[in-house]
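Yeah, one chain of the complex is gone here, protein chain that is, but the others are all in their spots.
Labels A and B are assigned to the chains in the order they are written; within every chain, residues are numbered from 1.
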Amino acid sequence: MDGLSRSDRGTRERRRGKTSRESVPEAERAPGVGARGEAERAVGERGLLSGHAGSTAGERGLLSGHAGSTALRVASLSVAYGNVTAVHDASFTVADGAACAITGPNGNGKSSILMGITGMVRRKGTVEVFGAAAPNGDVRWMARHGLTLVPERRQLYPDLSAWDNVILGCYTWTRSIATARNSAPFGRAIELFPELKPHLRQVAGTLSGGQQQMVAIARGLAANPKILAVDEPCLGLAEAVAQRVYEALAGIHADGTTLIIVEEAPKRALTLCSQRVEVRNGVTA
Amino acid sequence: MNRVAGLRGMGLGPTALVLVAGAAIVLIWGQEYAGSVFVLSACYAIVTAGMAVQIGFSQQIAFSQSVFMGAGAYGVALLNGNLGMSVLEATPLVMIGAGIAAFALGVVVTRASGLALAVATLMLPLIAVGYVTSASYLGGAVGQPLTGTLWPGDSQASVAVGGGLVVVAFLAIAVFVASRVLRSDIGLELFVLGVDERTAAAMGVRTPRRKLELFVLGCVFASLGGAAYAGTQQFVPETIVDPTAELALLIMLFIGGRRSIIGAVVGALVIQYLQGASSWVSVNILVVEGVVLTVVLLVDAEGLAGIATAAVAWLRGRLGGSGAGGPSTRSHSGSRGPLTRSIRGWRAIDRQATRGSGAIDAELSVPEGPATRGEAAVPRGSDASDPALDQRDGASAPLSPARGQALLEVRGIGKEYGGLTVLDDVSISLPSHGLFGLCGPNGAGKSTLLNVIGGSVRAERGQVLLNGTDIGRRPPHERFDLGISRTFQAVHLVKGRTVLDNVAVSCLASHHASIITRITRSRLADARAKAATALRDLGLADIQDREVSSLTLEAQRMVELARAMAPEPRLLLLDEPASGLSEEQRQRLAVTLSQLAARTCVLLVEHDLDLVAQVSERIFVLSQGRLVFDGDPEGFRASPVVTSLLVGL
Partner (left out) sequence: MKLGNLIIAGVVTGSIYATFAVCVAVWYRVSNILNLAVGDFAMVGALCVDSLYRVRGLPLWAAIITTLLIVSVFAWLYDIIVLRLAVDGRGRAEGIVLTFFFTFALSFFIDGVAKMAFGSDVHAAPALWNGASIAVADLHVARAGILVLACALLIGGLFWVYIRFTLGGKALEASGENALGARIVGIDTRRYRRWIFVGTAVIAAVFGIVESPITGYTYLSGATISLTGFLAAAYGGFRKPGRALLAGLFIGVLEALLGGYVSAEYGTTVMYAILAALVLAWPRGLGFESAVSG
C-alpha cells in the first residue's frame, strides 16, 4: 500500500513537470488522481474477494474524462497457427482510459489475442483503435496509432544497452535520435523505474529478469502509447518485483494511458483492472 | 513431422538398393557415356555419404572432404606411378594413410567447435590448393596421370565395367557403414551432438572423441572416393582439392538432402548428370547449380530427400484417406514401392524398437512411483576404496552414505573471465539427499558455479569434491559417469526424435566404447528400456512415443528432467527449470522436484524465489561471485541481504 501512494505521488510530480501530453487541464486532473488513488486501494482490497470490481469502473471513466469513447474494439477476432485455431471469434471493447485484464489458463489463447490485435500474427476479424480500422498484419500501423505491446518474455535486444533498448521504443514516432532523447515520452520512460538508472549502460542480456521486464515496460512507454498492452508482466518474477511492476503500471494508467494486461492469475491484475475478459479454449467469455 | 532419419533395422535396405541398382546400371550402360557419368557420380557419392553423417546429422561442419579426396586420389596415383602398385592394392593403403593423417589433423582441429571448426577447416582446401599447384612431384597445375586402372582388364569394356562394379561396391560399403553408424546407439549420441555439444557432454557423450571419430570417418570416406576417382578417371586434376571442389561437394549434399544418406548419394548423381545433360549446361554449370540449389532449398530445407518424403506422405494421405498424418500411417509401409520404402525407412521412427520397449514397460509396470522404486532410487553409495570412481555400470551396493556426510563439496572456487571475477572463494557442501536452492541476481555466477560443478567450465582456484575425491580436472562426461547429471537453461532436445529416444541418450551405458564396437554391438534397446522406466516415474509414459517438438514447453522441460534423472544420478544440477512456465506448471514442477529430492541431491538454480523457498531445505545466495547467504528458507525470507539483493533489486 505504501508503494501505491508513493507511485501516485511520483505521477503527480511528473505531471506537474513537463510530461503532460494530453489537453486535460491540470486542475481537473490532479484531484482526480488522488481520488483514484483511494479508489485503487479500494479495488485492491475488494478485487481479491470479488474478482469483478464493476462499481469503480464508472467512477474511473468519469475521472479520466473520456467516458464513452472507445479505445479498442475487437470484433470476431480469430487467430490460427497452421491448422490449430488459438483464438476463436473473440469480441470485446475497451473504453479509453480503462484498464482491462485478459485472463485465463495458459495455452488458452490470451497471448494470441494480443498478437492478433497488434498484427504480429495474421488474424481474421476486425480491430479498431480509436475508431480507425487496423490493417491486418501491420504492427507498425498499430504502433503509430498508439497501441504498443510489451510482449511476453520481454523480447529485448540482448546485446544492446538498456538505454538503447528504451530509446528504440521512440522508433514508432521518430527517426531522429536527438528528438527521441529530448522527448517527453522518453523522459517519462527513463524516469519510470528509478532503480534502473544505474543499469542503463549495461547490456540488456545481463540484466536480471525483473530489470529486463522494467526495460521492456519502459520501452513500451517510450513509444508514447495511448493503449499499452502488457503480456504476462510478472512471468518468472519474485513477488516483490511483481508488485513493483504493478506499481509502475498503475502509475502509467494514472497518467491516462489505457491498459490491457494479460495475466494467467487474475488476482493481481484485478487490483488494477476494472474490466476483465476471460479466455477459455480460445473463446472469450 | 518426423523429418529426420530414424533407426530402423540393420541398415541393409539402402545398402542393398545401392548395390543392386548400381550394379545393374554399370552392367547395362557401363560402356556408354551414361554409365561413365554414373561411375563418376558414385565416386562423389562415397564422399557425400560420409558428409551426411558428419555434417548433416552431427552438425560438425568441416571443410576437409575435398582435401582428403585429393589425398586419396594423389596417393593412389603416386603409389601406382612410382611404386607400380595396382590401384586396388593401393586403395586400402591410401585409406589407412588418410585415416592416420586425419587422426593427427583431427586431434588439433576438432578441439574447435561450431563456427571455429568451420573456419579453421576452411583453410585446409586453401592451403592444399596452394601446395598442390606448386608441388612438381604431384604434377603441379597440370595434374597427375595414372597408368593403372581400378580394374585391370584386358579390354576397354572389362576395364570400364569392372571398374564401375568396384566403385559400386565401394559405395555400398560406404552407405552400409554410414547407415550403421546412424542406426546404432552411437547415432543417438551424434544427434545430440548435432543439437548442442555441451548438452551432449553433460549426457556422458565423449564429445572430443566422437568429433574426432567423425572427422576421421569423413576423411577416410573422402579418400576412398578419391581413390575410386583416380582409378576410374585415370587422371588427378589439381582442382580436386580446390575450395570450389569442396563447395561442389556441399552442393551435392544439400541438394540431395543433408540428413539422408540416400539423399546424399542422389545429390551426387543429380549434379553429375546435370553436367552431362547438354553442352550448354556443362558450360554454364555454375548457373544451373545455383538455380537448382536455390529452388530445392526453397521447396524443402532437407533437399530432394525431404521433398520425396513430403511427396510420399502427401500421396499416402491422399490414398490412405482417414489415416493421414501421425504415427498410424507409418505402419502401412508394406504397401509402398521399394524406393519409397527405403527413403521412408530412413526417416521413420523405429516403431518396432519402440513397441519392444513398450512391452518391457508393461512387464515392469508393477512398481509405481518413487516410493516403490526404493533400492534403485537410492543414489549410488560409497565403495570404501574409491567411492567417487565407482562407475555407473558397476554393480555397486545401494549403500547410501549417512545423511550428514557431504556428497559434494565445493571448496574455495575462484573463476575469472577476462579479468572479471565471476566466482570468488565460493564454498558449499551438499549431502546425499535433499533439494538445495541457488539464487542470485543475473551475472552473480550461478550458472558458472553449476558449470564448474558439471565440468564444462574449469575453475582457476579451488576444489570440487564428490564423495571426497577431487574431480575438478575431469571433463564433463566423466563427471556424468560419476553421477553428476544436469539440465541447461535453454531446452536442448533432439527435434524429430521421440521422447523415449531423447531420454535414452543419457542411459547409453557404452559411452566409452569406440565407434567400431558401438556399430557392431548396438545397445539401444537397453537404453530405451531404462528411459521408459524413468519416463514412467515422472508420469510421462503416455507421451514417450511423441515427437519432442510437438510438446509444450512444460512437457519439454519435463523430458529434459527425465533425461537428467534417467541415469539415476547422485547429484542433479538444474538450471532454471521453471523459466517460461506458468504458475500452475510451476506448482506441478515443485511437487516433482520434492519427490526427486527424496532420493537424490538436487541443486536448483532458479529466479523464482517463491518456488525456491517453497521446495528447498537450504538456500545459497550468490552475489557478484561471492556467497552472501547460506541458510534455511525461513532465514532466506527474513534475511535483509536477500531482500535487498533479490527482492528490492
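The criterion applied here is as follows: contacts are C-beta pairs under 8 Å (C-beta built on N, C-alpha and C of every residue); 3 or more make two chains touch, one makes a residue touch a chain.
Treat the numbers as computed from the prediction; the structure is a model and nothing was measured.
Enquirer: Which shown chains does the hidden chain touch?
Expert: Looking at the entire complex, the absent chain's contacts are A, B.
Enquirer: Among the options B:Ala24, B:Ile96, B:Val287 or B:Leu315, which residue touches the chain absent from this view?
Expert: B:Val287
Enquirer: For a quick check of understanding: of B:Ala34, B:Ile100 or B:Ala116, which residue touches the chain that isn't displayed?
Expert: B:Ala116
Enquirer: Given the full complex, what residues of subunit B touch the hidden partner chain?
Expert: 59, 61, 108-109, 111-116, 119-124, 126-127, 130-131, 134, 243-244, 247, 250-251, 254, 283-291, 293-294, 297-301
Enquirer: Over the whole complex, note the residues of subunit A touching the chain we left out.
Expert: That gives, for subunit A, the contact residues 118, 120, 139-140, 143-144, 148-149, 151, 154-160, 164, 167-172, 174-177, 180, 219, 223.
What we mean here is this: only the chains that are shown with their structure count from here on.
Enquirer: Find the geometric centre of each of subunit A and subunit B from their Cα atoms only, then give the gap between the two centres in Å, rounded to an integer.
Expert: Inter-chain centre distance comes to 44 Å.
Enquirer: Show which residues of subunit B lie in contact with subunit A when the two form their complex.
Expert: Going by the criterion above, the answer is residues 441-443, 552, 578-580, 582-585, 607-610, 643, 646-649.
Enquirer: In the complex of these two chains, what residues of subunit A are touching subunit B?
Expert: 105-107, 153, 195, 206-211, 235-241, 244, 264-265
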